[in-house]
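Following this message is one structure expressed as structure tokens.
All protein chains but one are shown at their positions in the complex.
Moving on, here comes subunit A:
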Amino acid sequence: KYKLDNRKSNVDMFNLTGPSRTNRPDNTAFTQQRLPAWQPILSAGIVIPGFTLIGLAFIGVGVALFVTSQKITDLEIDYTGVAATSPCFKCTSFAAENCMCQMEFTLTTLFEGPVFFYYGLTSYYQNFRTYGVSKDGYQLSGDTYYFNNPQDSCAPYQYDSNNNPIVPCGSIANSMFSDTFQLYQVVNGMKKQVPLDGKGIAWWTDYNIKYSNPALVNGSFANAFSGTVKPVNWSKPVYELDPTDQANNGFLNQNFLVWMRQAALPKFQKLYGRIAEGDYAQGLPAGNYTLLINYSYPVISFGGTKKVVLSNVSWMGGKNQFLGIAYLVIGSLCIVMAMVMLIIYAKYKFTDDDEDM
């Protein structure tokens, strides 16, 4: 309370010497709290039709989403090989190296194109925080200084046991998905390869801005990586990821880019390629197919599963019934609420002011 005493007396001292001024407050709408204002009242006349309209709109959107999603076909092939009957069971033992296995499936109708080819993992915590930061952004943008001096965020995948810098360093790169797939249609007992287009599956910004390869050294791409070693788990260095296409190597390898983009949830899919070329531009015709898998990525140890998903898309994206159902549920809830309120309103005849949501 003392502070007030002093402040007051100081003010008084100034007042005594200065010319006496008026303390009359300003008469403005703001100071007098008389600002013009719109005061909406949520009366029954607004709320009940409002709820009905919102409900109808949601139901409309929900129906559209649901129907669209129903039209999308997708096919999931689990090739983890947990069960002994699975063709890939043989590859699950640690001894198996360069193990290939085949999964067969049959399409009874045309699988409309363009068909997207995904691989999917479950119980795989790619969104784990310490996992997510385990990379070196400078290195991946092609800065050769960081090739020899990877950042600490990559630890323990920063240097190998001989203290050679790892490129690309970090846990994400090290754990890159290494299974490869080939899809064949069985036509008259003959295997006909279905081309999987792995181009343009990464984000545009990742491909063009975020990641870039180092400049060539002495005309050789591999020389740019001299003095560095490949990640521990990799079988090939980063500049030899795609032996078929020289441009699809280094940090700009499409599968690498897709893998580097962290998944949102432990159950996720990543795009592997598109089937939109040649005979299969219209989709996969009915028939028997064989999926040849180069099985090398271990998931059994942590109880995960691996699968391949074939799916086509619509305007709303991939197959997803959840969104449509959610819209439908919320829309119908709104309608039900509107009905309940209408009944209450009709029964008790509230005045407009009392009806409040």
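Please note the rule applied: contacts are C-beta pairs under 8 Å (C-beta built on N, C-alpha and C of every residue); 3 or more make two chains touch, one makes a residue touch a chain; residues count from 1.
The rule we apply is simple: contacts and distances are computed from a predicted model.
Q: Determine which name in "Phospholipid-transporting ATPase", "Signal peptidase complex catalytic subunit SEC11", "Eukaryotic translation initiation factor 3 subunit B" or "Immediate early response gene 5 protein" the UniProt entry assigns to the undisplayed chain of the complex.
A: The record for the missing subunit names the protein "Phospholipid-transporting ATPase".
Q: Which residue among A:Asn27, A:Thr85 or A:Asn218 touches the omitted chain?
A: Only one of A:Asn27, A:Thr85 or A:Asn218 touches the chain omitted from view, namely A:Asn27.
Q: Based on the whole complex, identify which of A:Lys71, A:Lys236, A:Lys267 or A:Lys349 touches the chain you can't see.
A: Of the listed residues, the one touching the omitted chain is A:Lys267.
Q: Using the touch rule from the top, list residues of subunit A that touch the missing partner.
A: 1-10, 12-13, 16-17, 20, 22-27, 31-33, 35-40, 118, 120, 124-132, 134, 137-138, 141, 156-157, 171, 174-175, 203-206, 209-210, 261-271, 298, 301-303, 315-318, 320, 322-323, 326
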